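Structure incoming, see below.
This part shows subunit A:
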Amino acid sequence: MDTTTNDLNMNLFDRVLDKLCLTPIGLAGLILLLILPFIPPFNQEYMLRWLIYCGFIAAMSVGFDFTAGFINIVNFGYMAVAGTGGYTSALLVLNAGLSPWIAMLAGGVSSAILGLVIGMISLRLRGIFAACLSWFFGLAVMGLAIKMVWLTRGPLGLRVPRLFETESNFPFYFLIVILVYLTYLICKWVVRSKMGLAFQAIGQNMDAARTSGIDPVFYRVFNFTMSCAIAGVLGGFYAHFYGILTPDMMHTSKTVEVLAVAYIGGRGSLWGGAVIAFPFIFLMEIVRSTLSHLPGLNLVIYALVLILVMIYYPGGFSYFYDTHIRQPKNRALRYFLNGRDA
Partner candidate 1 sequence: MLLEVKNLNAGYGYLQILRDVSLHIDKGEYVGIVGPNGAGKSTTMKTIAGLISPMSGSVVFNGEDITGLSGSAVAKKGISFVSEEMNLFVNMTVQENLYMGAYTIKEKHLQNERLEFVFELFPRLAERRKQLAGTMSGGERKMLAIGRGMMSNPSLMLVDEPSFGLAPQLTTSVFASLEVLIKTGVTILLVEQNVTKTLAVTGRGYVLENGKIGLEGKSADLAEDSYVKKVFLGV
Partner candidate 2 sequence: MSKHNMSVTLTWLKTAPGLSIVISIAVAVAATIDAGPYLLVNMVVTGGMLALVATGLTLMLGVLNIPMFAHGEYFMIGSLTAYYIFTPISEFILEHPDSWLVTFGPFIAIIGALIGGAIAGVISEKLVFGPLRRRSTDNWVMNSFLLTVGVSVLLINLHQLIFGADFKGIVGYWQGMPISIADVYVSKDRVMSFLISAVIVALFYLFMTYTRTGMAIRAVSQDITGAEIVGIDIEKIVLLTISLACALAAVAGGSLLFMYPSYPTVGLEPLYMAWFVVILSGLGNILGAVAGAFMVALLKVITMEYVGAGWDFVVPSALIMLILIFKPSGIFGSDVRGVLDK
């Protein structure tokens, strides 16, 4: 294999991979995800349902990390934002007869607007207080969904048409895998551009960023709006997959689930949460269903993992990967793990 690794020498494959923000191992993982539903036992419908949920959390954790890992603000109402997108989409389909596909995008727009508002009013607040504000926002939105019974049917829930008119979960699974990847790709593109540097500068030290000419207002609001738009589209997927939408999906405990996956995966990596979500959430679902006489056990494990990671390994899985796995001696293996560095 050629050892000189400058841009000209990169072959087409490497260049495409690089544009797609993938490494060979990433590509392999993606392919694995795509053939997974054909491999027993994963080809059973109930397992697919779990995998779809894994995919949903994975995509959400990428969007969450886009804010938490870069501008260092925890959007504690993230699921409520997703729920807003879900409800908007569902209501548009039910009341205006829109196609679910278009409605999903409209859901994204409505969540983006919500994100814009949260982003603007949390501007004057720092770190933890901005988190509180988004939390209260989430509580308020959830409260509205519960109380506006004439529109949302409250806790009874809305029956929502599904995206594909089939009983099978297969198409949904492929769709969510694509959504996970798209979410990752879009976020990665943005943070790879010079905007990503600005985000990190703001996240680390707002005042220093300001004195070096970075306008924190624009970047913070942009970041918030974008990650909320992502949540909105994903919320639409959620609604049109499960076919029933209750205010419960906006609950803080759901946000905590996303947050835990994002942090266990590794903050600021974008891919960490997405990678961890599949095995982790899947295992939790197994625990939950096989030990159903012990309700809550899966969440106990969940919490323990989060606590242990926060104390002993705050960098999460991506940090572990970068420091211990990424640089093996073997050259081929190294290429497999890192791709050709541009």
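The candidates came about this way: all candidates are chains of the complex that A comes from, given by their letters.
One rule holds in what follows: a contact is a pair of C-beta atoms (placed from the backbone, for glycine too) under 8 Å apart; a residue touches a chain by one contact, two chains touch by 3 or more; residues count from 1.
Given the structure is predicted, the values throughout are model-derived calculations rather than measurements.
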Checklist entry - For subunit A in this complex, which listed candidate touches it: 1 or 2? => result 2
Checklist entry - Inside the complex, what are the residues of subunit A that reach candidate 2? => result 72, 74, 121, 124-125, 127-129, 131-133, 135-137, 139-140, 142-144, 146-147, 252-253, 256, 259-260, 263, 294-297, 299-300, 302-304, 306-307, 310-312, 314
